[in-house]
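A single protein chain has been omitted from the complex, and every remaining protein chain is retained in its original position.
Up next, chain A:
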Amino acid sequence: MSIAVSESSVKAQKRSIGAVLWDYLTTVDHLKIAHLYIFGGAFFFILGGIEALIIRIQLLVPENDFVTAGFYNEVITMHGTTMIFLAAMPILLGLMNAIMPLQIGARDVAFPFLNALGVWLFILGGLLLNLSWFFGGAPDAGWTAYAPLSTTSPGHGVDYYVMGLQLAGAGTLMSGINFLVTIINMRAPGMTYMRMPLFTWTTFITSILILFAFPALTVGLFLLQFDRMFGAAFFDVALGGNTIIWQHLFWIFGHPEVYILILPVFGAFSEIFSTFSKKRIFGYTSMIFATMLIAFLGFMVWAHHMFTVGMGPIANTIFSVATMAIAVPTGIKIFNWLATMWGGSVKLNSAMMWAIGFIPSFTIGGMTGIMVATVAADYQYHDTYFVIAHFHYTIVGGTVMGIFAGLTYWWPKIFGRVLNETLGQITFWTFFIGFHMTFFIQHFLGLMGMPRRYWVFLEDQGLDTGNLISSIGAFLMAVGVIVFIINAIYVWLKGEKAANDPWDGRTLEWTTASPPEHYNWKQTPLIRGLDCLWLEKTEGNGKMIPAHPLKDIHMPNGSILPFIMSVGFFIAGLGFIYQTDNKLWYIALFGGMAISLLAMLVRSVQDDLGHYITKEELKGEAE
């Protein structure tokens, strides 16, 4: 397996498609897995975007019949599910996978095999979910799948929802555990916790959230699965079940989930503000504690999604005030970012523009967050377009802008090219303007009496203008995304190879090649402080000091087993879904499980100790 590294770059030019495919199917390298996460996430992001456009075309004019009512419910369900589970989260996991090991001076994550299993579970889970389009219709009970609408939904749509999310969710949980172990155990010498870059910190805290939040989803999905596929009655009121339990389980997962989506981009923005202001982050310690506080409170507030359920005023106000408290640490972060730029040398390139645009957008999202947390006012906001506006201001104005910022910023490190600045600016401005056009007006639509998930709005209810503006905005956003894709393809074909440190960076990832070799560094660097590269630039000779002499590097071997295991689960998933129709499908169920378990057995008995890259090979490499 240990090929001469000096030749590998030459070989890469000539490899056949089959070889590249095999390489990616068997890879356990964190950067290639990041590529898979980002490509997979981008694919689903486009799919979710098309679904969004269908929604906005349907709501272009009153009483439109562009799509049927049943299909519309499938589209809104899949838009939400896809964007959250299959687009935003995977792209974030991709960024974490690519950057976090580089920021702490690790050669890979702690469990490379598990990492590969995670990404394949996500990809195959996402494909399984989307197969439903072709086999009798997608899930149609909303991305929240409230029982009993979900338990009684005809067809197999909701079954696909259950199995697809179960697979993808298992993959996410593995990644969370993996990142935790990596950050705890694999930091370079001198990289203490309080010297870690903020993106690594938010990755760390996000992983804790994943660890505690996803099991609640898993449990909820299992109950739903048993109700739908095996005749259980957890949510069947006629048989003594309770539908509210689903809402609790879903939101015990679902609220931390929104912090899983936002905290990593808080980290990315911190890096970007700091780098392009040429200043260290203002209030580093308070940033970390604010993040921890947000994460902690994030678990305490789930029932604010349920103010109208009828929990009574005591529960309602407790959850209301707890939710408002989150504004405090979030406010600290916003002002710390502003203070980071204050007195700095602020460079307004496209990565920084996303970060600048994020501040007012996310502040509005935070404001409306406080507003919907206000119980008695939420009786009006709840389940209307006001809420739609609110969470798109946080998830698009926060997470998606953060993804664009992070991708623009780290593109050279991940793909070895710097994105085109002009195209980047076009993307930013069309997306930014389109975003505010689409969603700002929706605050008013909600209060003017438009509930969410409405297939049509009626004529003469004063909702026409607002919906029209909103739909036009959605198309502007689509233009922005298309320009971004053109940009990515353009620099891949025409762009020059990026320098190691194109932004005059401050953190460790900018000391590797762009993209890094699969072992990242020949010699693990010694970390002497926060913003360690900046420290060496200002107080040293601009290069990291090696922590040890040149020695053999131990690297894991690639393996096809994670892919095989995931395929096994995928087949078993189909078996679970269709065994209610025909007992023959048990063959798929047990066959699929057998494939996965067999692959696990092989992995368990196989002696795979990885391989070494020898000193000689490393020396032979041209500097």
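Assorted remarks:
Just so we're on the same page, a residue touches a chain if its C-beta (ideal position, glycine included) is under 8 Å from a C-beta of that chain, and two chains touch if they have at least 3 such contacts; residues count from 1.
Just so it is clear, contacts and distances are computed from a predicted model.
UniProt records the chain missing from this view under the protein name "Cytochrome c oxidase subunit 2", selected from "Hdr menaquinol oxidoreductase iron-sulfur subunit", "RNA polymerase sigma-70 factor, ECF subfamily", "Dipeptide/oligopeptide/nickel ABC transporter ATP-binding protein" or "Cytochrome c oxidase subunit 2".
Checked against the full complex, the one of A:Trp22, A:Phe226, A:Tyr454 or A:Tyr490 touching the unshown chain is A:Tyr454.
Only one residue from A:Ile104, A:Met191, A:Ile205 or A:Met341 touches the chain missing from this view: A:Met341. When the full complex is taken into account, the listed residue touching the unshown chain is A:Val328, out of A:Ala19, A:Val328, A:Ile560 or A:Leu597. Considering the whole complex, the residue from A:Thr285, A:Asn541, A:Asn582 or A:Ser604 that touches the absent chain is A:Thr285. Contact between chain A and the unshown chain involves residues 68-70, 72-73, 140-142, 146, 148-149, 152, 237, 242-244, 277-280, 282-286, 308-310, 312-313, 316-317, 320-321, 324-325, 327-328, 331-332, 334-336, 338-339, 341-348, 356, 359-360, 363-364, 367-368, 370-371, 374-380, 382-384, 444, 447-449, 451-458, 460-463, 465-466, 538.
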